[in-house]
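For reference, the structure I am asking about is given below.
Shown here is a partial selection of chains from the complex, left in place.
Naming follows writing order (A and B), and every chain is counted from residue 1.
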Amino acid sequence: MPYVNIKITREGGPDGLGPSNAEKHQLIAGVTDLLQTVLGKDPKTTFVVIDEVPLENWGISGLPVKTLRQTK
Amino acid sequence: MPYVNIKITREGGPDGLGPSNAEKHQLIAGVTDLLQTVLGKDPKTTFVVIDEVPLENWGISGLPVKTLRQTK
C-alpha cells in the first residue's frame, strides 16, 4: 500500500517544460518495481504521484534554483 | 487544528478538466464536518487543500493512469 510522491523541477524533457510522458512512465514503473523487489509491495496498491515545480518556486542554498545556476 | 490534503486526478467535472467549484466546496465542507463530528475539531482552524494532478503524473500498478485505462 505504498504512496510515493516525487517532486522535481519543471524543466528538461522534449520541450524544456518537464519530463516526457515516456520518462514519467519509466519513473512510475521503476519506483513500483523497486517497492515490489525490496519490500514485496503489491503494484496494484502502489501509488506514484509526480509533482513538477516551477524553477522559481524551488530553493536550495537559500537561493531559487534559477538564480543559483546563474551564479555558478 | 487539522490540515487535510486531498490529491485527485485532474479529470471529470463540467469541462473534463477537474471538479467544479461547487464539488470542491462539497469536499471542503464534508471533510470539515467529519472532523468536527468525529474528533470535535473546530472548523475555524481546519484547513483543506485540494491538489489536482495531471493523469500522466499519477501512477498505479506501475503504469500512468491514462495508459492503465487504455489497457483495460
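Just so we're on the same page, a residue touches a chain if its C-beta (ideal position, glycine included) is under 8 Å from a C-beta of that chain, and two chains touch if they have at least 3 such contacts.
No experiment lies behind these values; they were computed from the predicted model shown.
Novice: Assuming the complex is a homo-oligomer with 2 chains given explicitly, what is its full copy count?
Specialist: Across the complete structure, the repeated chain appears 6 times.
Simple rule for what comes next: only the chains that are shown with their structure count from here on.
Novice: On a C-alpha centroid basis, what's the spacing between chain A and chain B, in Å?
Specialist: For chain A versus chain B, the centre distance works out to 20 Å.
Novice: Of all residues in chain B, which touch chain A in the complex?
Specialist: 7, 53, 56-64, 67
Novice: Per the contact definition, I'd like the list of chain A residues that touch chain B in the complex.
Specialist: Counting only chain A, the residues touching chain B are 21, 24-25, 27-29, 31-33, 43-44, 46-52.
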